[in-house]
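Here it is: the structure, laid out below.
Note that one protein chain is taken out, while the other chains of the complex remain in position.
The first chain written gets the first letter, and so on, giving A and B; residue counts start at 1 in each chain.
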Amino acid sequence: MDSGLIQEVVSATLLAGTPLIIAALGLLMNERAGVLNLGAEGMMSLGAVYGFIAALSFSSPVLGLAAGLMAGALVAGGFALLTITLQANQVASGLALAIFGVGLAGFVGKPYESQSLKAVGEWSIPLLVDIPWLGPIFFQQQPMVYLSWVLFGAVWWFLYRSRSGLLLRAVGEDPAAAHAIGRSVVGVRYLAVIFGGALCGLGGACLSIFYAPMWVEGLIAGRGWIALALVVFATWRPFRVLLGAYLFGGVLIAQLFLQGSGVKISVPSQLLSSLPYLATIIVLVLISRDSRRIRQHSPASLGRAFRADE
Amino acid sequence: MLDWPIRIVRRDRPLARMRYLSPLMAIVLMMLTGMLIFLALGRDPAEGFYTFFIRPISSLYGFGELLLKATPLMLCGIGLAIGFRANVWNIGAEGQFMLGAAGATGVALTFPNLPAFLLLPLMVVSGALAGMAWGAIPAWLKTRFNANEILVSLMLVYVAGFLVSWLVFSPWRDPMGFGFPQTEMLSSAALLPRILPGTRLNIAIFLAIALVAITWIVLQHTAIGFRLRVTGRSRSAAGYAGFSIQRAVWIGLLCGGGAAGIAGMTEVAGPMGQLTDKIALGYGFAAIIVAFLGRLHPLGVLLASLLMALLFLGGEQVQQHMNLPKSISMVFQGLLLFYLLGADLLVNYRLKWNG
């Protein structure tokens, strides 16, 4: 493989991983606050469809992203009401949100089925793009790639460098203690869940506005679930989300490059197509086998409801 | 804290009656929301209600279709309910369903000349085993490596899809089928006998009901049922009851996989009559709602599967006669589950007006 082709593979990998990073960073935050929202697939679908409709109607990708973000935040708010205030089972509510979101997205998106948007071009970052070999890979990308890096930086800084981040983590680790010192567990969790939904919506919108760029029913195609897997893979640490998403994107892209290379491979194409999912399982196993490390990093109250009067 | 007009106050003890009332509340709320949706779309809500909920079952054929559609939902749902009771979150029933369909097809293709009374039970067993094998993967990875069963079982749905696709494209492709991705039609001995003339309803509905009954008896009257319940409530209490979480994981995933596998068998040996890559229609996912809506109780699962089947048929009718997208079915299903989960609050809590 020549060096130009490697550049292509890496560049395509970054692109493929980006919507996953955005969604997974959001999920990471709400899980850090102790809430497990399995509805990522539904939130991404709604973000994708509303983002697409707004981007198409107003001819503005930025408004599209905003609409996707708000759609995700809105349904996540509903999820928060159900699980935090009404104390409903988080797993069941998340599954309901996944099914509802995918269904509603198909319903709302019906008149827009298979319509497309004008592709948003790549942005070259001045100076940086001139770095030999690496420049064109990292600094001549679609805007959403830079967006994902900014979000990564923001989430990292928030979690590890801000007082609010400390509170968020405390709420996830020991909600009773946080409550005892007068902090609003419910308030923090609401905000975290809504933030998670917003980023899932944004990730979905990135798919329909930048990546595809079109709307079709089933566009998300399991990426919400993969984002959830990424958070576990990352053991709830932002940098590893980045790593995991690029790993996943890399497997996805590599199998296409293998097929397109014209190299005679006698492996069934179905096996190649299932590689990203198999890779996710294998990575999950590798990361989870050390249960101490998982326990050490996973928010202690993850998935459990909290009531002040208990 | 904010001063809400309504406060949520814990009941002294759970109101048992609410556990059965809340599904009914959820159904009524879903229907009302549905009427509002029709109204918002500028359609006559009465016509929408009729087309969605009444028209699908207003003929004998429709009634047969309802039971036919409910069969795999009931089977997948009862299997999931067993695991959910013990907090084992198998959401990969869709993949286990596909494997079951493939397992049953494999037997039917290998022994085309067996008489029906041997072949059909063999297909049920192989379908169940194949589904269990697919369920065993997340169980093993969970118990051995602590890998999250929700994610592993879900990823395996995609892998199962590609596996079935490979089977019908390569080794099992009908040699007389002009290369299309399908097996040959199964021999008549491999098809489940139909029981209601003029409909597609077959004996699998009895199989499903029998499995529901057996599950009920086992859960109510045996130590396993008790232990599963205990494990679901509290992991530490399960330890005292002499029951390891590991065993609960295995039982949950094997039961879920086995039942979903049988459901896959009833689909190939029933309305499909062959294996294709279009075998899976989302029963495994819909069954998650069936299990919750049925309160993880066998009788509840039976009723919930009928309701969920109606929602599928209704969506199709609304599509065919009112030109609305059939994804409205999934909107209704999701709403139903939301309302149920919300209404469940009233089991343990009551609402109290402030002031």
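We take it that a contact is a pair of C-beta atoms (placed from the backbone, for glycine too) under 8 Å apart; a residue touches a chain by one contact, two chains touch by 3 or more.
Simple rule for what comes next: contacts and distances are computed from a predicted model.
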item	value
Chain excluded from display, named as in UniProt, from "BMP family ABC transporter substrate-binding protein", "SpoVR family protein", "Cytochrome bd-I ubiquinol oxidase subunit 2 apoprotein" or "RelA/SpoT domain-containing protein"	"BMP family ABC transporter substrate-binding protein"
Touch criterion as defined above, residue of B:G92, B:P181, B:G252 or B:G294 at the omitted chain	B:P181
Residue among A:M214, A:A227, A:L284 or A:A305 that touches the chain left out of view	A:M214
Contact partner of the left-out chain, one of B:S58, B:T110 or B:S170	B:S170
Subunit A, residues in touch with the chain not shown (by the definition above)	5, 8-9, 12, 16, 110-111, 113-116, 119, 207, 211-212, 214, 216-219, 221, 252-253, 256-257, 259-262, 264-266, 268-270, 273
In subunit B, positions touching the absent partner	61, 65, 162, 165, 169-170, 177-181, 185, 200, 267, 270-274, 276, 278-281, 312-313, 316-317, 319-320, 323-326
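In the analysis below, only the chains that are shown with their structure count from here on.
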item	value
Centre distance in Å when subunit A and subunit B are each reduced to the mean of their C-alpha atoms	28
Contacting residues of subunit B [partner subunit A, same complex]	1, 8, 10, 89, 91, 141, 145-148, 150-152, 154-156, 158-159, 162-163, 165-166, 169-170, 285-286, 288-289, 292, 325, 327-331, 333-335, 337-338, 341-342, 344-345, 348-349
Subunit A residues within the subunit B interface of the complex	38, 42, 78, 82, 85-89, 91-93, 95-97, 99-107, 110, 184, 217, 222, 225, 228-229, 232, 268, 270-271, 273-274, 277-278, 280-281, 284-285, 288-289, 291, 294, 307, 309
